[in-house]
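Entry: subunit A
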Amino acid sequence: MSIPLLSVKHLTTDIHLEQGKVRAVRDVSFDLWQGKTIGIVGESGCGKSILCKSILKLLPAYAHILEKSQIIFNGRSINNLTEKELNKIRGQGAAMIFQDPLSSLNPVMKIGHQVTETLLYHLKMEEEPALKKAEDLLKAVGIANPSQRIDQYPHQLSGGLRQRVAIAIALACEPKLLIADEPTTALDVTVQAEILDLLDHLQIQRNMAMILVTHDFGLAACRADEIAVMYGGKIVEYAPAEKLLANPRMPYTKALINAIPRLEDPPHTPLQFIEGQPPNMMIPYAGCCFAPRCSLAGHQCRDQEPLLINDDTDDHSFACWNPLGKIS
Partner candidate 1 sequence: MSFNTLKHLIPVAWIKCCLLIGVAAFGLCGCSQDAPVSKSKMSKYGGTLHVGTETGFYGFDIFGPGKGGELNPSMATLNNLIQEPLFRLDLSGNIIPVLGLSAILSDNNRAWDIKLRQSVFFHDGTPFNADAVVLHWQRQLDPDNHFTGRKIFQAIQAVEKVDDYTVRFVLEFPWPPFLKLLSDESYLSVFIPSPRAVKEGTHNGAPVGTGPFKFFKDSPTDGFIVVKNHDYWQKGLPYLDKIIFRVLPDHQSRYASLIAGQMDVIYLDRGNLIQKADKAPSFFTHHAKGSGAEIVLINMRKPPLDDIRVRRALAFANYQKQEIKLAYGGILPFARHPLGEAFECVNDAYPEHDLEKARQLIADYGKPVIIGYLHSNTSRGKVIGELFQQLCKSIGVDLKLIPLPANGQIMRVLKRDFHLATWRILSVNDHGPQLYRSFHSKSPTNFTGYSSTLMDALLQSQRTEMGPEIRKEILCDIARLINKDVPILYRGGRRRYIAASEKVKNISDIAGLTVNMATAWIDSEKKSRIKTHKTVQKVVDSFDCPDPCKDFEDTDVIKAKILGTWKGMDDWGAKYKFIFKEDNTVRLHKTGRMKKTVPYEICSSKVYFQGRVKLVATPGTDKNKMEIQWKRDDIQGVVVFFKGD
Partner candidate 2 sequence: MIKLIAKKLLRLFFILIAVTAITFFMVNLLPGDAAYNIAGPDSTAEEIENIRKDLGLNENVVVRYLNWLFKVVKGDLGESLLARGLVSRAIVSRLPVTIELLVLSVLLSLMLAIPFGVICAYKPGSLIDKAVSSTAFGMMAVPVFVMGIALIYIFSIHLRWLPATGFSPISAGIFANIKSLLLPAFTIAMVEWVPLMRVLRSDMITTLQENYILMARSKGLPAPYILFRHALQPSSLTLITILGLQIGHLFGGSMIVETIFALPGIGRLLIGSIFGRDYAMVQGCILFTTIAYVIVNFAVDMLYAFLDPRIRKQMVDGHG
């Protein structure tokens, strides 16, 4: 495939709060090809969610995407699309699932209606076949007796079921891209794996591209083809999953990897964690935003912002003045 399904260039998003302006996403660029998964990893508040919402322009009124940003979906720039054209893409081209399955379903609407409304609106289906299709969809996401579930309300379902319903809704119009914003954070560990397996399965079956947003590096490492590490609104390291896991160049990535609890660790190994606070994005910082927490930081790190540069290889880039060497 020569053209990526989704190409994000210099995406920069400002959020205007009462207290002032925050640059939540800074100059983020990446490409995503059909059938591939990109994992976006970072601590809470690093701008992952804003990035996802920026792609589909689902931002609140007080957020603002800067002019220089370019989002090209399926060969078409969505910068200047009208709301109506955007809605076409949102429903049919790209779908999204959210972190909290309870709150992302409308509590006062029946499941059936929530699944069918995209079918009715986008595909202009009739009520009857839409309901039929909804049942199929629910079955496809692994919900037993879907005809019964269709008449239920979200509060009558368990968390895992709700997330399955959310996935069914997202897949209803067979999107080419699925953006999964921390899809399993709010779920039990056992259910997490089931949901992720389901996503994997569906992705392969439908040849979808997927953006998997998570704060769990381990999760991203096993599910994604490529991983982008975000910190302070920027991508600080970007590489294929195995490569990154094997050879992180950015001290922050290293710290994230270290924070993954490992099965092979002996019992009672103290859990690794990153010292210090994530950066306050309200205050512009001249140097590398990770510098205050970085043990390797030098003068240059504090005074000058490092740019995202390529490694010696083509597909590994990072932004660091003092990159870690190759780990043997």
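Keep in mind how these were chosen: all candidates are chains of the complex that A comes from, given by their letters.
Please note the rule applied: a residue touches a chain if its C-beta (ideal position, glycine included) is under 8 Å from a C-beta of that chain, and two chains touch if they have at least 3 such contacts; residues count from 1.
Remember, it's a predicted structure, so these values are computed and weren't measured experimentally.
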{"item": "From 1 or 2, the one in contact with subunit A within this complex", "value": "2"}
{"item": "Residues of subunit A that touch candidate 2 when the two form their complex", "value": "53, 56, 58, 61, 83-84, 86-92, 95-96, 98-100, 103-109, 117-118, 121-122, 153, 155-156, 166, 169-170"}
